[in-house]
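Taken from a larger complex, these chains appear in their original positions, while the remainder are omitted.
Per-chain numbering from 1; labels A and B assigned in written order.
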Amino acid sequence: AQELLQKISEKCFKKCITKPGTTLDSSEQRCVAMCMDRYMDSWNLVSRTFSNRLQ
Amino acid sequence: SQKAQLQQQIHKLNDVCWDLCVDKPREKMDGRTETCLCNCVDRFVDTSLLVAGRFQNLINKHQ
């Protein structure tokens, strides 16, 4: 899971924090949380689709 | 190991397909994004098979 967490942090930082300020404001926090949930949805969907092709 | 290699490929696929299909993250995964992700994985596999097949042909020709 270590690599997944690193990927999420990097992808979601790039999507949500375009002008880093002195704190992570609430809209950035919400964006990161949503982005993380979607990234894991995507990961699950991609894994399933890929596994189906391997069979 | 083979499991680690498979995980690696899923990381790569998710990386490429996320960049292609997801613009702004939303409250829920919508149908259009899901379709794009599934098609992206399938077409990526098609592309890899096409590339591997052509490469095999090249090797056979040169033997």
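Going forward, a contact is a pair of C-beta atoms (placed from the backbone, for glycine too) under 8 Å apart; a residue touches a chain by one contact, two chains touch by 3 or more.
What you are looking at is a predicted structure, and each value in this text was computed from that prediction instead of being measured.
This file describes a complex whose protein chains occur as A x3, B x3.
One rule holds for everything that comes next: only the chains that are shown with their structure count from here on.
Taken together, the chain A residues at the contact with chain B in this complex read 3-4, 7, 11-12, 15-16, 31, 34-35, 37-39, 41-43, 45-47, 49-50, 53. Per the touch definition, chain B reaches chain A in the complex via residues 7, 9-11, 13-15, 17-18, 21-22, 24-27, 29, 34, 37-38, 41-42, 45.
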